[in-house]
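Here the complex is missing a single protein chain, while all its other protein chains stay put.
Labels A, B and C are assigned to the chains in the order they are written; within every chain, residues are numbered from 1.
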Amino acid sequence: MALTVQDVVAWIDKSNETIQTNKDYLTTLDQAIGDGDHGINVARGFQEAAAKIADGNYTSSADVLKDTAMTLMSKIGGASGPLFGTAFLKLSTAVKGNDPVDYATFTTGLKEAVNGIKQRGKAIEGEKTLVDVWSPMADFFSRQADFDGEKIAEEAKNAMEQTKTMTATKGRAAYFKERSDGHIDPGSASSCYIFKALADVIGGKS
Amino acid sequence: MALTVQDVVAWIDKSNETIQTNKDYLTTLDQAIGDGDHGINVARGFQEAAAKIADGNYTSSADVLKDTAMTLMSKIGGASGPLFGTAFLKLSTAVKGNDPVDYATFTTGLKEAVNGIKQRGKAIEGEKTLVDVWSPMADFFSRQADFDGEKIAEEAKNAMEQTKTMTATKGRAAYFKERSDGHIDPGSASSCYIFKALADVIGGKS
Amino acid sequence: MKKIINDPNEVVQDMAAGLIAAHPDELQQLPGTTVIAKSNAPIKNKVAIVSGGGSGHEPAHAGYVGKGMLDAAVAGEVFTSPTPDQIFEAIKAVDGGAGVCLVIKNYTGDVLNFEMAAELAEAEGIDVEKVVVNDDVAVDEESSRRGIAGTVLVHKVAGAKAEQGGTLKEVKAAAEKVVENVRSMGMALTPCTVPAAGTPSFQLGENEMEIGIGIHGESGIERKSITTADDIAKELTDRILDDFDFTGGDVAVMINGLGSTPEMELYIVNKQVQAILAEKGITVYTTFVGEYMTSLEMTGCSVTLLKLDDELKTLLNEPSQAPAFRS
Partner (left out) sequence: MKKIINDPNEVVQDMAAGLIAAHPDELQQLPGTTVIAKSNAPIKNKVAIVSGGGSGHEPAHAGYVGKGMLDAAVAGEVFTSPTPDQIFEAIKAVDGGAGVCLVIKNYTGDVLNFEMAAELAEAEGIDVEKVVVNDDVAVDEESSRRGIAGTVLVHKVAGAKAEQGGTLKEVKAAAEKVVENVRSMGMALTPCTVPAAGTPSFQLGENEMEIGIGIHGESGIERKSITTADDIAKELTDRILDDFDFTGGDVAVMINGLGSTPEMELYIVNKQVQAILAEKGITVYTTFVGEYMTSLEMTGCSVTLLKLDDELKTLLNEPSQAPAFRS
C-alpha cells in the first residue's frame, strides 16, 4: 500500500476533524497539568492547515505536508506549534519526489520527524511530552512491514495512555512534578489523534 | 425626672453597647441601599466615644456630650459622622450649665440638634434620612411632659419603621430612587438605637 | 472574602505605611493621621490641592499626590469619607500661603466632612476653595450626581494650574471648567467586599451585569444580561453623549477599570468607544486606559469624556510626577 496525494490531504482533513471534535477534551487535559490552551491551539492550527490545503491543487505529498507544516508553525503557537511544525516539515522533506508515498519512505520520514522534534524541544523519551507518542510510533513503523490502520490506531492509543505513568520533566507539566502522574499528556493526546486520522485514511483504503 | 452626669455617661455607654450588638445588622441595611459601611462607621465612632468618656472625670453633662460629639465627628466619617457629631454638639450647647438636665432643657437641646442636622445635611423630613428619627423624636418630646422610657423606645422604633415607607432623596440611598422603598434607612436605625439607649437609662431610674 | 490583608480594621493604616515605604522620598504620612502629603509640602506661594475620600479607590487619591497634581490626599476608612479633623490637618500641612483648593467628590459624606474642615481652616485664616465633582451621568438629578473617574482629570488640571502659578481663584476656575465639561458612566460584572464587612455589597447572577454602578459597591440603575464589550461601550458612551454636547471640541477619553477587569478588556472597550466617537465626528485628543478610580476588587469599567479647550489641553499636557499618573 502507498499514500497518494489525496490520501495525505485526507489525513490532514481527518486530523483536523478529530481534533475539532476533541478540542474541549484536549483543553481539559491541559488545564490539569498545563495552562489550558492546548485544545484551542491545535484546533486553531489544524483548522487553518485544512483550509490552506483545501485551497491548493496539489500534485505532490511533500507540498501538502510542507504547507501543513508552515501553517501549523504560524498558527498554533505555544510549545506544540513549533514541534508539530517541525514534524510535518521533516516528513515533507523525507517524502519529496516519492509519490505515492510507500511504507519505507513514510517510515523514514517518521524517524526524521522524531529526530526533529527531539532536537527542537530537547526532550527525550519518557519526559511525558508528545515525543512519547511520535517516538514509539516511529519504532512501531520500523518493526512492521506495511500500513495497518487498526494496529496504528491501537499502538498510538497505547503510547498516549502510557504517558499517564510518566512524571513530566519538560514543558509546562514539569512544574507539577509528581502531581503530573496519572494524567495524560495533552500533546500526546493530540498526536494520538493525528495517528488515528492516518489509521482511518488507511482503513478506508483497504 | 432629670438626667445626671452619670446618666448621660450611661446613655453614651448604652448607645455604644446596642450599636456594637447591632453592627452587622446596620451594615446589612446599608448594603441594601447604601455602601455597606454604616454599622462599621457608627460602631467605630461610638466605641471611641465610650472609651473617651470612660477616661474622663466629668462634672458636667455638656462636657460629656461635647467629647462625644468631637469623637463621633472625628471617628465615624461618612455622611453620618458630621451629622451625629452636630447633633451631640448642639445638645451639649443646650444643656450647658443645666446639671442635672431637666426635661425642658433636654427637649430644647433635641430641637436644636434637629435644626443642626437639617442645616448641615440640607435634608428635610421625609427624605429617608436620620432626620426622620431625630425630628419626630424632638416633636414627641415637645408633646410630652417628662421622660418616659417605654414611650421613647416605642416612638423611636415607630419612626425608624416609618422610613420603610419613604423614597430616599438624600444621601447614598437616593441613587436607588424607588428601589429604596421598603428598606429601613440605616442612619435612622442607628439613631433609633441611640434613643433606645436613652430609654433604657431612663427606665433604669424609675 | 479572599483578601491579602492583616486586620480588616487596619487596612488603611497598613496601606498608608506600604505606600510611604514605596515612595519614601516623595511622600510623607502626617503623624497620627491617614493624610499622605508631598514630602516637600508646603510649597511657598503655590496654591495647594487637597483631595481625598473613602479608601478602596486606589490609586485614588494618594497615588495622585506629587508635583503637578495633589499636595495631599486624605484617606478615610474603606468607602467612608475621611473626618474633618484629618482633612483639616492636610490643609494646614500643605498651605503655602496662597490658599488651598479642595477637590471633593459629590457624596453627602465627602461634602459634609470637607465643608466642616473648610470651616475649621477658614477660622484659622487659611484661604480655602471647594470644587465638587459630579461626573456620573447614571444619576439623573444633577445635584446628587456622584463624583467618579472624572475626578482624576480635575486633579490633573487643578494641579497643573497651581504648578503654573495660578491663583486660588484661577485654580478653582480651571478645576470647575473640568467639572462642567466632564461626564462618566460605569458598569459592573461583580460586586466588591468591604474588608471590615466581609460580605459583598450586592449579588449579581452568573449572566448579569449592572449598569450605572457607583464606586462604593452601591448597586446601579439597571440590571441586565451580560452583552458584548461593543454593546457595553456603546451603552455607556451613548448615555454620556446624550447628557452633554461633546461636538465642537476635542475630547480626552478615560477608560477606567474598577479593580478586577483585565487591562486587555479595557482596551477592547476603548476600541469601540473610539469607533463611536469617530463616527460622531468627535476628535480624541488624548486617551487614558487603566485603573484610575477603582472600587476594591469590583469587575467592571467606566467611560469618561472631557471636552477640551486650549487651556485644558495645555494643562493636561503639563508634567506630573504623581506615582499613579506620570506624564
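The criterion applied here is as follows: contacts are C-beta pairs under 8 Å (C-beta built on N, C-alpha and C of every residue); 3 or more make two chains touch, one makes a residue touch a chain.
This one's a predicted model, so the numbers in the text were calculated from it and none came from an experiment.
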item	value
Contacts of the hidden chain among displayed chains	A, C
From A:Q6, A:S74 or A:S142, residue that would touch the chain that is not displayed	A:S74
Contact with the hidden chain (one of A:D37, A:E112 or A:D132)	A:D37
Interface with the undisplayed chain - residues on subunit A	27, 31, 34-37, 39-41, 44, 73-83, 120-121, 170-172, 174-176
Residues belonging to subunit C that touch the chain removed from view	2-6, 11, 14-19, 21-23, 55-56, 58-59, 63, 189-190, 206, 209, 226, 228-230, 232, 253, 255, 259-271, 274, 284, 287-289, 291, 294, 296-297, 299-301, 326-327
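As a convention for this text, only the chains that are shown with their structure count from here on.
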item	value
Separation of mean Cα positions, subunit C and subunit A [Å, integer]	54
Separation of subunit A from subunit B, taking each centre as the mean of its C-alpha atoms, in whole Å	75
